[in-house]
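Once you've had a glance at the structure underneath, I'll fire off some questions.
Every protein chain but one is kept in place in this view of the complex.
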Amino acid sequence: MRGFRTDLAMERVGQENGRLDGVDVSTHEMGGVKRTRIVIETARAARLLGRPRGEYITLECGQLAHCGPDTRQLLIRLIAQAVRVMLPREGEILLVGLGNRNVTADALGTRVVERALVTRHLKETLAGEMQGKLRGVCAVAPGVLGLTGIETAEMCRGLVERIRPAAVIAVDALAAFESQRICTTIQIADTGIEPGSGVGNHRLGLTEDTLGVKVIAVGVPMVVYASTIARDAMARLMEEYGVLDGPSSPAADRLLSQVAEGVLGNMVVTPREIDELVLSVADLLGEGLNLALHPSLDAEILHTFLHS
Amino acid sequence: MRGFRTDLAMERVGQENGRLDGVDVSTHEMGGVKRTRIVIETARAARLLGRPRGEYITLECGQLAHCGPDTRQLLIRLIAQAVRVMLPREGEILLVGLGNRNVTADALGTRVVERALVTRHLKETLAGEMQGKLRGVCAVAPGVLGLTGIETAEMCRGLVERIRPAAVIAVDALAAFESQRICTTIQIADTGIEPGSGVGNHRLGLTEDTLGVKVIAVGVPMVVYASTIARDAMARLMEEYGVLDGPSSPAADRLLSQVAEGVLGNMVVTPREIDELVLSVADLLGEGLNLALHPSLDAEILHTFLHS
Amino acid sequence: MRGFRTDLAMERVGQENGRLDGVDVSTHEMGGVKRTRIVIETARAARLLGRPRGEYITLECGQLAHCGPDTRQLLIRLIAQAVRVMLPREGEILLVGLGNRNVTADALGTRVVERALVTRHLKETLAGEMQGKLRGVCAVAPGVLGLTGIETAEMCRGLVERIRPAAVIAVDALAAFESQRICTTIQIADTGIEPGSGVGNHRLGLTEDTLGVKVIAVGVPMVVYASTIARDAMARLMEEYGVLDGPSSPAADRLLSQVAEGVLGNMVVTPREIDELVLSVADLLGEGLNLALHPSLDAEILHTFLHS
Partner (left out) sequence: MRGFRTDLAMERVGQENGRLDGVDVSTHEMGGVKRTRIVIETARAARLLGRPRGEYITLECGQLAHCGPDTRQLLIRLIAQAVRVMLPREGEILLVGLGNRNVTADALGTRVVERALVTRHLKETLAGEMQGKLRGVCAVAPGVLGLTGIETAEMCRGLVERIRPAAVIAVDALAAFESQRICTTIQIADTGIEPGSGVGNHRLGLTEDTLGVKVIAVGVPMVVYASTIARDAMARLMEEYGVLDGPSSPAADRLLSQVAEGVLGNMVVTPREIDELVLSVADLLGEGLNLALHPSLDAEILHTFLHS
C-alpha cells in the first residue's frame, strides 16, 4: 500500500495490518468525538510508517463544519487540551500558518492565523492582573516559496532567531488517503512539520532540529490526491479479482505508479463546498488554539480582546 | 462508457467509437488552436449522445491560462466569431453568469459577467455615432437555488419577460470526463443549457423552450467528478485484464456504479491552482464576449468604456 | 441645515429644533440599547423632513461591532421584534440586499443576504411539523445599475411579479450626517427605500407604490459624505463667529454648496477598519432578520439548517 500520499499518522498505522512493534495506539470516545493517541516510540517504527517519532492526537467527529454546538464546544476543549499538554508551561508562542492563501484548499493555515488572539505587542500596556492571564502570542502566515522567493523554513528560522519564542505552533492543510477524512479529522502532533507534507507539497521541514524550539503541528486533511483515488480504485479491483496477482506484485506496482504520474499528478480531490468548509474548520481550530494559549481568559474577555 | 459525467459534446462523440449517423464533425487547426464544429442533426443522434440537437463549437489550445499573447488574441477572436454567428443581428443581449460565486470551480459564470462591458443603461445618454456602435448589453449573476431559494431558470424567465432581450448568453463552469480537459477547452453552443449540467449539478434548463428567446451557452470544464476518475481507472483495468468480461458487462456496470456513489459522489477533481485558473479563463471569455457583442469598438474605446 | 445628506429619519428630526407637528417621537432605553420610535404622521411633516410618512425604529448602542455578548443578543431580539411587527402575519418574504458588493462600504445589503436562512425551496420537502415552523424566505442581491445595466427596481419588480411574496425586506448601507453614527445605529422603517438614498446614491425607489407589496427597509449608516464633514465644519465656524451672518444666510448657503461640489462630491468618510465593521454588522443584522422570519425555530435548529 506504499505510494499513497497521506499526512495522517492514523492512516499510516491503519495501512499496516496487525500490530506494529514500537507503536502505541489508544482510543477514547466521548460525546460523539473519537480521540486516538498514537505514540511512535522507536526509530524502526518511524521508518516503517514514514512518520517521525512522537505523539499524535487525532480527533474525529463526522463533518467538522456541521457538528452541533455541544460537539463543537467539546472539540474546542479537546484541541485546546491536546495542544496545551505539548506546549512549554511558559514563554511566548509563535503561531505559523502554512500554505498558499490564494489556493482554497491550501489556505487553512492562513485562515487559522487570521483568527488568532495575538497579544505579544499588548503585554507591556496591560494592567498587572491581565498580564498574568495573557500569554504572549505572535502569528504569521509566511506564504509559499513560489510567491515569496523565500523558503518558509528560512523565513521561520529568521523569525525564531529574532523573537526567541518558547515554541512554535504550525498549522497546515493536510492530504489524506481516504476521501472521507477531508474536514472530518484533526491531527495534533509534537513532531513538527515534515519536509514534503501538506497540500502544496513544497515545504522544507519545520522541526525542533531546524528551528531550535519545539514545533507542534496542527492540521486537517483538505484534499486527497486524484492519483490516490485512481490507484485505490484499481488496487481494490486487483485485490478482489486477482489481477496481476494483486496490488502488491511488482507488475501491479508499476501500473499503479503510471496512474499516479502524468495528468493526475497535480490534481486534487475536494468536496464541492471546500471554500465554505475551510472557513468553518478555521473557526474551529482558531477557537481551540486561542483556548489552548489563553486558558484563564473566559469567553467574554476573549471576545472583548478580539474586537477592540 | 455510459455513466461518466461530461458536459462536452466533443467527449460524448469521442466516447462513441466510429461515426454516428446524424452527427457532423469537422476540425480545423490554426496558430496552435484546434477548432472543432459538431452539429447534432437528428433527434436520434441527440438521444444517443445525450446532448440536444444543435451546433457546438469547441476551441482547444493546451492550458488556456498560460498560452502566449498571440494565441490568446487568436482565441479571443475565435470566441467572438463563434458567438457572433449564433447571435441575432440586432437587439439587446442578456448575459447570464451561472453557478455559485462562493465555490471556486463553480464561479466561472459569475467572474465572466463581472468582466462584461454592460451598456444597456448607457444607450440613451450616448452621442449618435457611439449609439450605432454599441449593442445594448445587460448582465446578471442570479446565484444558485440553495442560496436564493429561487430557481435560476425562474429568475431568468422573469428578467427575460421584463427586459425582452433578443437573445441570452449563458456562461457556466462545466464538468468533463477527462481531467486534461480542465481549463483547456471552450465550448460554445446554440442549444442553451441542459437541466442537470454544470459543476453544481442543480440547474433547471435555460433553453429557447423555457425562455422564449435563443440561448447561447458558453462554458469551460473546471472539474472532473472524482467518481469519474475512479470509474475510469477501474474500467481501463477491466478492459485490459478481462476482469468481469470487461467494463461493458452488467456485473462490471454494477461495480462501477457503486464507486460513483457513496463518499465520492460529492467530490470533484481540480488542479491545485484552480483559484488562479478560474480568473484567467474568465478574463479570456470576458474579452471574447465583449468583442462578440461590440465588434466595431476597438480596444482603446472598449478600455475607456470599462474604466469611466 | 438643509443640504446635508442623511438617510436617518432621526437625524432629520434632530436637525429641526423644537417639536414638529405631525411627528411622534418616543424613546426607550434598556440594557445599553436606546430605542427610538419616530412616526411621521402627516404629509406636511414628511415634506419638511424630506422622509416619507411611516414608522421608523432606531436602535443605538455604541459601536455595533464591539458590543458585548449580552447587548448583542438584546439587539438581535430588538431587530427581530421591530421587523416582525411590520411584516404581514403569513406569506413568503423576499429579502433584497441592495448595493454594490465590490464597494466595501456599500456591500452591507449583499453581506446580510448571504447570511439569510433561505427556505422557500425547502418547504415542499420538509416534514409536516417543520413546515409549520418555517416561513418561506427567498433572497437576492440584484447588484447595481452600473454593473448589470438593469435598474434594481426594475429587477425587483420582475421578481415580485413572478414570486408574489407577501412583503419585501430591503437591506441597505446608509449615509449619515454625523460621523459617530457610522456602524452605531440601526434604522428599520415600514416606508421602503426612497429614490436617491443609500451610499451608492443611484437607486430608484423600492416602495409599496412601485412593487405592489409592503417594503420594510433595514439599514445602518456606513459612510458620511466628505462634503458633509467639510460643510459642517464651516457651518459651525460661521455660527460661532457670525461669518456671513451665520450658516443660514443665502451667501453662506452658496459658499457651503461650493464645498459640496467639485472633488469632494464623490468622496466618502469611513472608519479605517470599515472592511471588518461591515462583516460584523452584517452578522448582527443577519441574525436579527433570521429570528424575525423564523421566530419559532430555536438557535440549535437554525444552526442545523444553515449548515446542512
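Residue numbering begins at 1 within each chain, and the chains themselves are lettered A, B and C in the order written.
We adopt the following convention: a contact is a pair of C-beta atoms (placed from the backbone, for glycine too) under 8 Å apart; a residue touches a chain by one contact, two chains touch by 3 or more.
Predicted, not measured: the structure shown is a model, and the values here were computed from it.
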From the list A:Ala43, A:Val85 or A:Ile150, which touches the chain that is not on show?
A:Ile150
Out of A:Val140, A:Ala166, A:Val213 or A:Leu279, the sole contact with the unshown chain comes from A:Val140
Among C:Ala46, C:Ala166, C:Leu204 or C:Ala226, which one touches the chain that has been omitted from the display?
C:Ala226
The listed residue (C:Val25, C:Ala166 or C:Met234) that touches the chain absent from the view is C:Met234
Across the whole complex, list the residues on chain C that are touched by the chain not included here.
102-106, 179-180, 182, 199-200, 224, 226, 229-234, 237-238, 241, 243-244, 255, 259, 263-264, 266-276
Contact residues on chain A toward the hidden chain run 114, 118-122, 136-143, 145-151, 154-155, 157-159, 161-163
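Assume only the chains that are shown with their structure count from here on.
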Farthest chain from chain C by C-alpha centroid distance is chain A
Nearest whole angstrom, what separates the Cα centre of chain A from the Cα centre of chain C?
43
Using the touch definition from the top, which residues of chain A touch two or more other chains?
none
